[in-house]
Structures are given as C-alpha cells and as structure tokens.
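Only a single protein chain was left out; the remaining protein chains are all shown in position.
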Amino acid sequence: MHFGPHLLLAALEGLVTSAVLALTALGLSLVFGVMRIVNVAHGEFFMLGAVLAWAISTAISGHPAIGFVAALVIAPLLVGLVAFLAEWLVLRRLNYNPESTIVATIGMLYIIQQLALTFYGPEARPVEPPFSYRILLPWFGYSGYKLSVVAASAILLVITWLVLTRTRIGLIMRATQYDRETAQAFGIPVERVYAGVFAVGAMLAAIAAVLIVPISQAHYLMGQDPLLLSFIVVIIGGLGSLRGTVVAAVLIGLSDGIVSMFFSPTLAKIIATLVVAMVLVFRPQGLFGTAPR
Amino acid sequence: MRDASPAKAYALHIAVVALLFVLNFVLPDYHQGLFARIMALAVFAMGYNLLFGYVGLLSLGHAMFFSAGLYGAGLTVYHLGWGVPEAFVAGVACGALLALVIGLLALRTSGVAFMIGTMMFAQVFYLLILYFAAWTGGDQGLVIQQASRVVTVGGDALDLTDPTVRYMSALALFAVVLLITLALVRSRFGRVLVAIRENEERTKMLGYDTGANKLAAVVASGAVCAASGAAYALLFGYVGSSFASVQYSILPLLWVLLGGAATTLGPLIGTLFMYYVTDITSGFTSAYLLIVGVALILLVLFFPKGVLGSIRQRWLGWLP
Amino acid sequence: MADKNGFFDLSKTTLSRRTALKGMAAGAGLALAPGFVRYSQAQSSAPIKIGFQSHRTGIGAAYGRWYERTSAAAVKAINDAGGISGRPVELVIEDDGTDPARGAEVVAKFAKQHKTDIVFGTLFSHVVIGSAPAAGENKIPYFVVSEGHHVASTKLNRYVFQPGITDVKSQIQAMAPWIAANAGKKVTQIFPDFAFGYDHRDYLPPALKAQGADVIAQIAIPPTESSFTKYFPQIPAETEVIYHVMVGPAVLTFVKELGEFYGSQRPQLFGFIDSLEAVDINSPGLEFLDGSHFWEGSPRYAQPDDSAAQKAYRAAVGIDDNGAAVGDPKDVSTAAHMFGCWETLYVVKKAMEDAGYKGPEDRAKLVEATEALKEFAEGPEHPQGPKTFNGKIHQCFGIQNISKVEGGKLKVVHKTKIEDGLYEPEGDYTTQAL
Partner (left out) sequence: MKPLLTTKGLSRQFGGLRAVDGVDFALMPGEIRAIIGPNGAGKTTFVSLLSGRVRPSSGTIVFDGADITAMPAYKRVRLGVAYTFQITSVFANLTAFDNVALPVQRTLTDGRTKGQVRTGVMAALERTGLAERAGTLAAHLSYGHQRLLEVAMGLALRPRLLILDEPTQGLADSEIDNFITLVREIAKDATVLLIEHNMPVVMQLADRITVFNSGKILAEGTPDEIRADTQVQDAYLGATHG
C-alpha cells in the first residue's frame, strides 16, 4: 500500500484507540485527581462494563441496535453501583490512605475478575454492533462503526467537560480536588462527593468498554491493558487536566498506530513505549501540568 | 528507641533464620519445596521493600530487576555454559547495572510519575525479552538443565535440584539479605533513606545529596531483586518472560504491603501469607482468586500497616 | 482428593530427610505422632492417581475447561471398562493459572503432596516448559497435550511426553503441500510474536519451498495487541494466501478486522483453528470466513463419514454435531485439541499395563514402557485417527484435517497422511539417565 493511504489507515486506527482510551483515562483521572488514590481496579470496571454489555445485549432479542443501546445505558449504571458500594464498604474505611487503597483495589481486581470468570466464563464473546456499515475507501475498507465510536467518545468528552466546568456539581468536584479540608469547611459533603466521583470514574470506563465490545470482544482478562494505558495517559497528560488527558490519549493512540508503519510490530511497541517513557522522564509534570518551582 | 534494643532485634532475626533452618527437616516434602521458593521470592520482596518501605519510592517496574537477574544468570548458563557462582554474580551485576541506568532516568521524577515511569521501562524490558526471542526463548522461556545446576564446592558436587541443597541455598541467600537489610536500616545510610522518605527537602538542607542516596538505594534494591531472580533461575531451572510482566511488579508491592512496609521481616511474612492463601484455597475451590481478594481487603481493613507494621505499632515498638 | 491440604498432616512426609534429625528434640516429638510411619505401597485396589494440571484461570481458561471435561469423560470410560490394571483411576486437579511459575509448583505439589502417579494435562507451551524441570527433578512422568514442538525438540527432559497430539512442526509440514496445490503459491504469514507463532514462522517457509511455493511476507503481531487493522497494509498486494494463526481473546477481532479491510476482494485464507477454538464460527463479523480453510486436529463439526469411535467419543465428552456442549449451543468446545486428553489417558493406560506399573517406584519403568510404544490404532481409544509414536523424541504423529467453512460449518475437505508430517528427529531422550 502507498504511504498516504497507509498513514490514513494508521491515523484512523489511532483515533479509535485514542477515543476509547480518553474516556477510560478520564475516569481514572477523576478518581486520581479528586480522591488522590490509585485505583488498580479501574481496568476491571472496564471489563465489567464489557461483560455486562454482552449479557444485556444477548438477553434482548430484536435488532442488534436495541440490545446495544440498552447495554450502553444499563451496563454503566450497574458498574457505577458496584463502584459506589466498593467505595462505601471499603475505601471509605481506609480513609483513602494511598497505600492501603492500592492493596484494597488489588483485592477488588481479583474479586471482580474471579466473579467474571465464574459467571461469565473464560471465552471471548462478541457483541453485535448496532449497525455494520463498511465505508469503502479507494484503497481499503473501513468499519463505519469504528468512526461512530470516535464521534460518540468526543460527544461524551464534551459533555463531561461541560459538567465539570459549567455546573454546580463540577464546581463542587473541583473544589474538593483543590483542597479537601477547605471544601469540608465550606459545607461540601466530601464523603458523598468521593463516592460519587468513584462511581462516575467507573462508569466512564464502563461506557468506553460498551463502545469497544462490538470491535473487540468481552473477555474476563481484558482489563489490564486499558488500566496500564490509562495510567500512562493520566500522568503524561498531567494530573487533573481534562485537556491534557485527551491530548495524551490522542498522542499515545496515534503514536502507536503511526510508529507501527515504520518498524516491525514488536519493535514499534518498544519504541512507542520508550518514547512515552522519555516524555515522562524529561517532562515529569505532564504535558499540561505546570513546572514546580 | 533506635538504640534501645539492637541485641533484641538481632536475636529475633537469628531466631527466624534458625527456625527456617530447622523447618527444612520438619516440613513435609511439598512444603519444603514451597518454602524454598518463598524464601527466594521473599528476597525479591526485601529488595523491593528497601526502596518502597525505607525510601518511600513506589516503583511498578521491579519485575525488570528480578528478570534481569533471572536472565543474567539463566542466559549465561544456557548460552555460555557458565558455572552457577559466575552466573549468579552475572545476574546480580545485570540487575545492578540496569538499576543504575533506570535510576538515573526515573529519579528525575517522583510520586506517581516515578511509579508510571518505572512501569513503562519495565514494559520495554518485557518487550525486549520477546523481541530477542532467539536468545531468550521469548514467552516460552528456556529450561536450565539439571546438569548445569551443580556447584562444586571443595571437591563436593552440590546439586541445586536436590530438595535440601535447594532449601539451604535459598535459606542462605535469604539469611544474608535479611541480615544485610537489618544492618543497613540500622546504619547511617538507612537513617538517611528514612529521612528522605519522611521529608526529602529537609534532608537536603541537612547537607545530604538526596539524589545520590536515592540512586544508591535504587541500585541496592535492583541488585537484591536481581539476586532473587538469579537464584530463582538457578534453583528452579526455568527462565521465562512471564517473570518480567507487570504482574511480577505488583506482586512484591503486595507482599511488602501485606507483611508491613519498612519492616525487615515483613516481606517474608507477606510472601508466605500470599503463597499459602493461594495454595490452600486453590485446593478446595477454583474460585480462589475471590478468596485472595477478600483476604486482601480484610487484611488492609484490619491491619492497615501490614501484619508486622501493625504489630510494631500496637505492641512491639522495637521491631526493626 | 483425600489430601488436598496436608500441610499439617505429617503422615505425608518421607523419612529420608528426617533421619538427619534423629535424636533432635523436634524429630523425637514428631516420630511419636500417630501415622508417622510412611504408608506402605498402595494396595492393588487403591486408585491410580493422575495429577491434572489445568488452566482453570488465566489466559488459557477457555481451553482448560474443555480439557477437564474431556479428561473426566475419558477417566469415566476407562473406569467403566475396569480401570488400569484393574485399579480405578482418579483425577486430582490443580489450577496452574496458565502461569509457568505456578505450573512448576503444581507439578511439585502433585509429586510430593498429592503423591499422584503421574502428572498430565496442560496446553500452553510456556507452562509446559516452565513445569518440565519440576517434573524431571521429581522424576514424575509428565504427559502434556500442548501440540508445541518443545517436547519433540528434545530440549526438555526424559520425563516429558506428548503422545496424544501431533506437534506443530509436523502439522505445518503436513499442511504445506495442500496449501501450495490448492490455495496459492505466494503466502503471507500473520502470527503472534511469541513462541507459538515462531514454530509457524520457522517451519512453514521451508515446508512451502519444498512444494514450490513461497512465503513472501511474515507479520509478527505483538502479544499485547488488541487491534490489528494497522498491520494489514504490510500484506503485499500480490499475496495469494494469507496464512494466519493467532491465539488469545483478540483473535475474533483479528478476523473481523481482516474482513472489514478486504471485504469480498480477499486473498485465499488459510488458518489454524487455534484462532477460533471455543469461538462460535457463526459469531457476528465472521461471515467473512466463509469459503476459507482451517487446520483442525480433530473436526469440530460432526462429519458424514465419522467413525463409530468418533461418534462414541463425541457422545462421551458431551458435544453435539456442531461441536458445542450438549444443551448449550453457545458453549463451543476446543475440539481440535482436546481429543488429545482422551487419547493421552489411553496411552497412559497402555503404558502402565505394559510396564506392570504398581506405584511411584515403577515410574522409571513407566517411562521406558511409554518410550517402547510404536503405534496407536484408530478406534475407541484413539478416535481422532491412527498415530505413530517416536519413543526417542516422545512425540506422536497423526493425521491432520483441512476443513472449509461452508454455510457456517466446518467441512473436512482433506485428510493428510501420517507420513506427510514425519521429520528427522532432533535428538534422543532415551540417552538421558532416568
């Protein structure tokens, strides 16, 4: 294939990766930014979203779009509920101690993974896309659904941004993120904010997962890669910066696709990872963080 | 408090080593073998604890130091036909060298960025193992044949695959690292490391080059973890990329947090605990991960500082 | 499963090491404990215990579940027919987590705690290779159903056998003539960038060369990959056949994306069914595979010419004509590999009876008896087909099936001969000490 079309394809693929990654990472970034805890179980909320999407869409007969839309609504709500309960029952009692929460969320990771294996099984199962339109370009065909994922993700990101910047809830969250004690002094129910943020963070991951299952299947071990990539995105983008998270997701998604044009696949992975690591090392505050004094 | 009871602390550690020695003769066969593994891996946890517990640097990339030792020892035996002692030294040297390079880069960052940075370097290391599969055996790994795992000491051939020899070798490494750790944390260097964990800025203003101290800690930690990896390769005869995966970076963190960060014996207790919870529960249910998960959460709820950390806080303040 | 957890049950310890403690207080206390004396060798009616190393969790769990079902069916069939040398067979199952380190621990647990007679099972090659040293050190025969070339490469040790499934090197060699003759001469390979893929990378080009065809490109996909479209432009335009072999949960994505990329204007496709084991061939997005060909060890779908043995085997294991669990059409089996568990257990039976196996002290005899085996005739014990066995490299060789996807089913269109897959042995395990 010629260079131009090849680049186009790599860019399209990169965009799809970026779109899903941005949503997942945004969830992690919220939890990370507001609650100051590292949620190792974040990838499992992603997985849970995908698995529930399969369960819901197969339970509903009729046109695949009906099942898919139902999954898109119900799966994130259920995942949010699970996260809310986990926060309520465990994290709160740990007083959000950074080290304890790491162990606790590793525990959650095991529990969620095992429950998925027991009740869902070890197979990879596909979810039918709501529509399957193949866009025929002069050089290759491309999935129309993939492009719609990019659009859906963009819309969701804009909505999140509006909620964070233009609403009272967003203000409360930002205030809590800025200074927990002061927020408390101003009568903000910090505990409820934390529970809400943890649930919303998990829901964002679940939404991303529902969007991606028609492309890649639901599998009980699918949570690990999104977790690692989300961590990277959050740190590279700069903690608590929505703009940074999105830009970092696009950067990582695109670099993964485009570097793969020039090197053998595994070497491309090595180079892409190393490049991002070096960005991190030489700009530790992230792309959009401000340098400390 | 530091100087209140050094004798007590040393006595306790020597007693632990003596107990482990006696266990070799008492434990049922299978558990003798399992303990050998646990001791070898507890060294990994101790190396991790050195950096995480005492300096407060949370790395998510220590699998690379462990596997640097694993491959450093394994590949020199496999490809170059080196003897066990040389291979062990090669493994430790690989780990120390890698730790020096990674330390120089990753220590430019701190906090979560350090965590993610080390994780990414470890991922690169993991992919490199796969990329050079022609030498490393890739994900399948390589088997170090029994015949190459024999040490000749003063005319006697010690076969590392013999259960008692293996147990004692693991114990020897464990004991040496344990006592070195104990001496280290009680030393001036150890005091500086703790000071860096508590307040790096303040430590600088006492005239310490905290960067150099942290680098030294990373190298020491990397070397100890590599020693564990090298021992694992030579004692158990298998070298594979799964040891370089992110799972093996999380495990030592888990072991240390369970046993008690910044306690000398915590890593052993944490490793022991995780191994036995997995081993026992997997015997009667296939859903043992669930039980492991619940156990972790209960433990962290009721022993937030890990087993030994909580014991030290509540009852035995003198524990090192 | 009497001794699942015998940590404190001292009856399971051997005396050998404890003699070192003679006179020591600890030892004296223990020696007085009841049941301390080592069990005398198993009675003639005591069950033969087979340690089954299973992928219950981890990446191999989909295979593990079916390996367990097949093995349980085989054990039931063996016991119903009188067991091995008149003794019942009992499976002791431990999860290896599809992890080589845990795999080695499990082998040791079988040998030392469960005191099983042999160890058996497992598919993923890194687990086999990671466990092999433990089997050798414990001198316990280790029968694997992994299809990797590692056993036959003679890089493991004398206690490891693969008598129930043909290794990949042989499979590839047997496939090559058909590919060159029927699919095309210019082949592009897509395979995972890890060891399972390397067997294909290394053995296909020479095998095709011998048939006058060429591998014109090799695309190795990193194991961490979950999306593949970006690699497809590397497929040369003149490609006539895409030879694909992928494993892991992302394979469905791979096939679907290949479909989106090419549409109906695609080259011929030849794949190893490993990509789609446990996956319904009628899953949305896989329509694209219609008309393409797959290697199958044992056919997933019932074929019109199935032997009575094949039919009985399918019924015993509980798979329907579509290769799914009876009563649950969504629970698709790993038919192309799991037959190996059934056949391996019958090989163990044969070898144990040949060796006059009584208990663990006869393990060396069992190894030699297994090495002495030459042929397995097609029949209820070997429903997949006849096999020859090379005792020097501990590997069996059988026939392979090439199936075409037609109307949402896999139809066998070609069966290879055993000779197609034979190659020069690379070593000889029998020269190693026991």
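Every chain is named by a letter (A, B and C) in the order it is written, and numbering of its residues begins at 1.
To be clear about the criterion, a residue touches a chain if its C-beta (ideal position, glycine included) is under 8 Å from a C-beta of that chain, and two chains touch if they have at least 3 such contacts.
None of the values given here were measured: they were computed from a predicted structure.
Trainee: For the chain that is not shown, enumerate the shown chains it touches in the whole assembly.
Mentor: Even though it is not drawn, that chain still touches B.
Trainee: With the missing chain put back, one of B:K8, B:R202 or B:R314 would touch it. Which one?
Mentor: B:R202
Trainee: With respect to the chain omitted from the figure, which of B:A87, B:I116 or B:V192 is a touching residue?
Mentor: Hidden-chain contact among the options goes to B:V192.
Trainee: List the subunit B residues touching the unshown chain?
Mentor: Residues 1-4, 188, 191-192, 194-195, 198-199, 201-210 of subunit B touch the chain absent from view.
In the analysis below, only the chains that are shown with their structure count from here on.
Trainee: For subunit B and subunit C, what is the smallest step count along a path of chains that touch one another?
Mentor: Graph distance in the chain contact network comes out at 1.
Trainee: Report the inter-chain centroid distance for subunit A and subunit C in whole angstrom, where each centroid is the mean of the CA atoms.
Mentor: Those two chain centres are 37 Å apart.
Trainee: So the centre of each chain is just the mean of its C-alpha atoms; given that, what is the distance between subunit A and subunit B in Å?
Mentor: Chain centres of subunit A and subunit B, defined by C-alpha means, are spaced 32 Å apart.
Trainee: For subunit A, give me the residues that contact two or more of the other chains.
Mentor: 114, 117, 266, 269
Trainee: Could you pull out the residues of subunit B that touch at least 2 other chains?
Mentor: 127, 130-131, 288-289
Trainee: Can you name the residues of subunit A that touch subunit C in the complex?
Mentor: Result: residues 1, 5-6, 9-10, 12-14, 16-17, 64, 114, 117, 121-126, 128-129, 132, 134, 136, 140-143, 215-217, 219-222, 225, 257, 260-261, 264-266, 268-269 of subunit A touch subunit C.
Trainee: Which residues of subunit B touch subunit A in their complex?
Mentor: 105-106, 108-110, 112-113, 115-117, 119-121, 123-124, 127-128, 130-131, 246, 250, 253-254, 257-258, 261, 287-290, 292-297, 299-301, 304
Trainee: Flag every residue of subunit A that touches subunit B in the complex, lowest number first.
Mentor: 32, 38, 40, 90, 93-94, 97, 99-100, 102-104, 106-111, 113-115, 117-118, 224, 228, 231-232, 235, 239, 266-267, 269-270, 273-274, 276-278, 280-282, 284-286
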